[in-house]
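A single protein chain has been omitted; all remaining protein chains appear in their positions.
We just call them A and B in the order they show up, numbering each chain from 1.
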Amino acid sequence: MLNDTLLWYTTRGAGAVSLVLLSAVVVLGVLSSLRFEVPSWPRFLTTGLHRNLALTAVVFLALHIVTAVVDPFTHLGWLAAVIPFSSYYRTFWLGLGVIAVELLVAITITSLVRGLVGHSAWRAIHWLAYASWPIAVVHGFGTGTDNLSAWMLAIDVVCIAAVVVSIGARMLMRSPDPLAADRARFRERVSRKVIK
Amino acid sequence: MTLLSLFAGPPAAAGAESFRDHAKRLGHRPRGDHALIDTLDRSGLVGRGGASFPVAVKWRSVAGRDRGSAVVIANGAEGEPLSRKDRTLMALRPHLVIDGALIAAEAVGASRTLLYIGEAHGAATAAITRALSERPAAELARLTLLGAPPSYVAGEESAAVNFVNSGVAAPLAVPPRPFEKGVDGRPTLVQNVESLAHAALIARFGDAWFQSLGRHNAAGTILLTVSGAVAKAGVIEVSSGCSVDEVLALAGGVSGKARAVLLGGYFGGWINADRAGSMILDPSGLRAAGGSLGCGVVSVLDESADPLDVSARIMQHLANESAAQCGPCFFGLRSLSAATTRIAARQADHGDLPQLHRWTAMVKGRGACRHPDGAVAFLQSALTVFEPEFAAAAGTRGRRAS
Partner (left out) sequence: MAQTELWIDRTKCDGSRLCAELFPERISLDDWGYPIIAPGPIPAALMPHAQKAVDSCPVLALALRRVERRPPPPPPAVKPT
């Protein structure tokens, strides 16, 4: 009985920690693409933290998922953790969580073997983070038992605000690659014109 | 002295030589094979696209790989603004160029031959198009005509390969070089059209013949574009090994008084007039001595012209023609060009001239292709030959009074 409660608290706690970590990872990812840098915070700190917090988040996510699956209260089989919308327990909201984590797995694996997949493929899959994170947030609102408690709401608000602000900044700012415009202009100049 | 080989036959006014006249005058083309590569080796033919690299060595490096699947690109892009020799050659002797391309394809074991011709070169494209229609069907089936975009770097060999593969004529980082992996990943020979035309004649008449056309140990003939302060600017064919003085005499002599000669075009360098006259134009010899004939541009700068203004304009053109792929090239040439322009306008900042020296060292060798290196070499030649003018102009820090 105590074990069941422990499992339950661990699922919820690990879930909350994952949300916080992954929100930080998204913010750091945006800062990285914006080439954020001040004398006391070099670029490799942003990219290093982005990577390490992401891997840490994966660990907490694993904990979150495992404790949820083995918890006798939820009657989730392992399949439910892998196939979206296949659980009887909170089918829709859990399904969202499964999707979010599977996107994250794809992002993580391609990032770990970036050299093998090549830059274009890596980048295309990495953009799925902009899908994975909001889906995870909605999953948290839908399935989280704590979703209406004050502390969970506060965490949600802070995480969402941080990500929204950083994405807003990213959209407002010019590409930090100073060659982007000129490179595109040149390529346009020397591209094979369509033969009429 | 003006022993013609490429331009032997009908005069320029007659336009493109037809296939019938070409075959009547020179006979049908021989087949290319390994023996021909040996002949080219003995002939001393070097590439006429700018690097003056031995043609036989280049062909061998492609022929040695994957027999039967190589690709030949006849490079007639000619993006150098001061050079007109390739387009003139293609307009007047299209069948020599086509012969050379086909012979090269046979010699290196190529299954595809591409004619990469600057799309802005109307007469050349028209002549080649018409010439293709005159060729036997079996040859026509192996040839493809492509229009090269009118940009300076479009003629760079990796840009040509990139254009065929992806439709964008932007240079690529090497390795792998085209002779290793080019079109469709196959060994690719990218050879200038003039080099191919010479090869087409050597295949018929032999290496001893080609050697005999040159003077003073130089081999064969070369095409030059003479421009600037001369009476008769234009494309001429001369024996390799003749002097700049002789070339200028052929162009009707210098009109005015020469201050300097630009040898090799924007990708070459300035030479002081008093040194230039006696220079021997032998592409292999110059290359061995650390200089370069480049693509055969000989342009005379008159004393009345402002060498700083001319140099600044050339730098601006080179900066504008950067492919904008590599930061050091794009920003480096832009900074160099801006500083040179300020100095030429006599509005230099105090640091401009030292910065020129600093930036040339910073930019050299740090692009994917040799474009920034060429621009830097050009600027360095200007800084050397026009040192007094640069010093005088850069010492001025005044603004125009207004």
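Everything below uses one rule, namely that a residue touches a chain if its C-beta (ideal position, glycine included) is under 8 Å from a C-beta of that chain, and two chains touch if they have at least 3 such contacts.
On a predicted model such as this, the values are computed, not experimentally measured, just so you know.
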item: Touching residue (missing chain; options B:Ala63, B:Ala131 or B:Val190); value: B:Val190
item: Contact partner of the left-out chain, one of B:Glu17, B:Glu156 or B:Glu237; value: B:Glu156
item: Residue of B:Leu6, B:Ala63 or B:Ala77 touching the missing chain in the full complex; value: B:Ala77
item: Touching residue (missing chain; options B:Gly32, B:Gly47 or B:Gly269); value: B:Gly47
item: Touch list for chain A against the chain that is not drawn; value: 32, 35, 37, 42-44, 47, 114-115, 118-119, 177-179
item: Positions on chain B contacted by the hidden chain, ascending; value: 47-51, 53, 57-58, 61, 75, 77-80, 83, 86, 152-158, 170-174, 177, 179, 190, 192, 267, 294-295, 325-329, 331-332, 335, 359, 362, 366-371, 374
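In this section, only the chains that are shown with their structure count from here on.
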item: Between chain A and chain B, centroid-to-centroid distance (C-alpha), Å; value: 54
item: Residues of chain A touching chain B in the complex; value: 178-179, 182-183, 185-187, 189-192
item: Residue numbers on chain B that touch chain A, as the complex places them; value: 149, 151, 154, 159, 163, 167-170, 322-325, 327, 330-331
